[in-house]
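Omission of a single protein chain aside, the complex is shown with its protein chains in their original locations.
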């Protein structure tokens, strides 16, 4: 894939112009941050999880983000109902398998959602992505115990089996579609000290997928924007409290020049 | 209505002195921000949604804020139970019909809550207010697709039918009681890029209604404080992340002079 600053910028402009509704069924921890990140980039976030309304929300949405970070049975039912409607209406689904591998309940739910789909994009850390395929993959809570490159082979298999894009995030982000692998080397280590940054990445994948039908490119654009905004936010930052605030400022204030200047990608 | 800086200030002092309990049954996205805004202005926020305890909470509350931003059935049952108790105990209810018009489920729930009440104050954006009366009103997610003045006629009808105050927020805020319409022209455009700002406005209506039995004035005071704190926060602000933080600082540090200096109202 050819990931360029000019095309990233053009899709940011599309998001700002059209303000696509991004419907999130996501976890309690990251809801506020995800909504704020979507507003900062120019999208129109909606959070809705009632079985009685998720289908109506999908109908007005440009993308559906399903994040299993704080699951319970009624939410799972709503996720399936929304995913099913999204398939019917060809609304792209982003699946974030938070904590897959940490408990059997999460691993099973993530895999079932995958089968229901398939999603346009799966985005997770290395441990989560590996847990989607490997029975024996274990992880420690919701933080990855593996480096992102360890999961590239699994990502390729997942992509081939499900015909979807798989994004493994970490120090380097890998966006995988079949044998095509794009690497993004943006971002900053302190971002791992702010909760919900992965969830925000998935939400931004939703914003880009709503305006860009090439989902591999959409995922790569989202991850690049994520990393670049994180780098800008991390300049002389005293700690993760400020990083979180400045990250939203950076998303909002992002310019084409910032992207040109900072984008580091291969693939 | 005569909205003055001196009276706004005097009710802020009342809130700070008496720290009224404001009971919120609100959405997951805006809970933290609403609690922080209520603490910053001097009130004592409580978030509680279990059917088993909402009545007890209403009993110690100075106001009840019902916000339908992230609905589900058990929450709806708790909302009705709390609203019913508030009516019995003459505790003022603020209804925030978040996303009414976006799904049938929300529109129906908002209208049923309205019938149960009536609330002291309904606060929403133009799309939401219109959806409460007009079968054909549609909206795109939770952001308004209409300007606030478009909803003034509907607000007047809603006010007359329900005998309550209707507040339509937007670039200009309209506080409507029957034929009395007060306009407030405070605020800043970047506030729309921070999630939950409308929810905070409703929470602040609760704080003012807890100390001011003239609910139209209470709503107008809350909206003025909201807009003025937003303007102060927006001065030289780099983006919406910082705006959110500074908004709480501004609410906390608000002085009578700030209000005198900045209040822009007609009506």
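Letters A and B mark the chains as written, and numbering starts fresh at 1 in each.
Criterion: a residue touches a chain if its C-beta (ideal position, glycine included) is under 8 Å from a C-beta of that chain, and two chains touch if they have at least 3 such contacts.
Please read these numbers as outputs of a predicted model, since none were measured by experiment.
S.K.: I'm checking contacts with the chain that's been left out. Which of A:19, A:83 or A:102 qualifies?
M.R.: A:102
S.K.: Tell me which residue among A:194, A:216 or A:263 touches the hidden chain in the full complex.
M.R.: A:194
S.K.: From the list B:40, B:65, B:102 or B:220, which touches the chain that is not on show?
M.R.: Going through B:40, B:65, B:102 or B:220 one by one, B:40 is the residue touching the chain not shown.
S.K.: Could you tell which one of B:1, B:48 or B:147 touches the chain left off the display?
M.R.: B:48
S.K.: Touching residues of subunit B against the unshown chain: what are they?
M.R.: Within subunit B, the residues touching the omitted chain are 19, 21, 28, 31-32, 35-36, 39-40, 44-50, 52-53, 56-57, 60-61, 74, 244-253.
S.K.: Residues of subunit A in contact with the chain that isn't shown?
M.R.: 27-30, 32-33, 69-73, 99, 102-106, 140-143, 192-196, 238-242, 244-245
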